[in-house]
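Sharing a structure below in structure tokens format, with a few things to ask.
Up next, chain A:
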Amino acid sequence: MSIRLQEVRKSFGPKPVLKGFTLEVRDGETLAIVGPSGSGKSVLLKHVAGLLRPDAGSVLVDTYSVPDLGRKELIQLRRRIGYVFQFAALFDSMTVAENVGMGLRRMPGWDAQRIAARVAECLALVDLNGLGDRYPAQLSGGQRKRAGLARAIAPSPKFLLYDEPTTGLDPVTTTVIDRLILRMSDELGVTGLVVTHDMTSAYRVADRITLLHDGRARFTGTPAEVRAAGDEVLRGFVEGDPDLYFGSGRD
Partner candidate 1 sequence: MAELLLRPFAAIGNLTLSGLESLGRAWRLFSSAAVSIRSTDVWTPLLLPQMAKVGVASVPIALFIATFTGIVMALQASYSLTGAIPPYFVGTLVGKTMILELGPVLTGLVLAGRVGANISAELGTMRVTEQVDALETLAYDPLAYLVVPRVLAGILMFPAVVLLAISIGIAAGWFTALQLLEMSSAEFVKGLRIYFAPWDVWFAVIKSLSFGAVVTGAGCYCGLRTEGGAEGVGRSTTRAVVTACMIILCLDAFWAAVLL
Partner candidate 2 sequence: MDRRREVLVGLVVVLGIVAGVFGSIWLKGGWQRGQTELRTAATSVGVLVPGAVVKFRGVTVGRVESIEVLPSGEAVMVEMKVLPELVIPENAAVLLAPESVFGEWQAEILDRSEFGLPPFLDYPEEGVLPGAALPDFSRLTATADQIARNLTVISERFEVAFNEETAQNLKNMIDNMGVLSEGLAEIIAQQTERFEQLAEGVDASAQELGAAARAARISFEHFDSLLLGAEAETMVADAGASLRNLREVTEVAGSSLGDLRAAAQKADSIFARMDGLLTMLETPDGSFSRLLGDPALADGAVGTLAEFRALLADIQENPRRYLSFSIF
């Protein structure tokens, strides 16, 4: 039940984004990948969900080698992965309830009644009771994120991938989301991979933190280890000091 990336490389055109990224997310833990915007964090996440194919290296989720999966196996795997998108990516043309039920409708043995029950359950879990009939455009940013989370957890995934779950939210809503992430891992035993550039949030939710720098995993450790680390790039990022971060990066 783990996620393992080995020497993953990916370029878009002439521009390399991942230059041999290696990472392991252990079963049941929540790992946060931090790094500045544009460092390739989302790209990394898309590799795990099989939305992107690496140029080289291997991506293992559970026992599946994601890049080698056929269409059917990929669908099998994706039922076990929940993906929380940065801007929620809710389907505009559907109500919140329909959005949350989307992933369930394709699962064998789920009739309308069962789906409705599960949707209500998930909406309650993210504190959106009674908003099922709204359309995404009628929700606030935080509500949308939570709806996106509800949609991701509806099919009871074993893995949850969060793409910038707290970006653009006020501190209170950020805390609400962070608590939800913790709840997912504590109550549902989900293995989580959180991509964020918000260190506060990372400290709060993550069992371990990895710094993605220059296409590679620069540092991995528990929040305590991160705080104590002497790595200049890491300190530069954590403290928000560009001189430190870029200075050493240029070497």
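Keep in mind how these were chosen: all candidates are chains of the complex that A comes from, given by their letters.
Definition applied: a residue touches a chain if its C-beta (ideal position, glycine included) is under 8 Å from a C-beta of that chain, and two chains touch if they have at least 3 such contacts; residues count from 1.
Nothing here was measured: the structure is a model prediction, and the numbers come from that model.
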Chain A in this complex - touching candidate among 1 or 2: 1
For the chain A and candidate 1 complex, residues of the former touching the latter: 46, 49-51, 71, 75, 78-79, 81-83, 85-87, 89-92, 102-103, 106, 151-152, 155
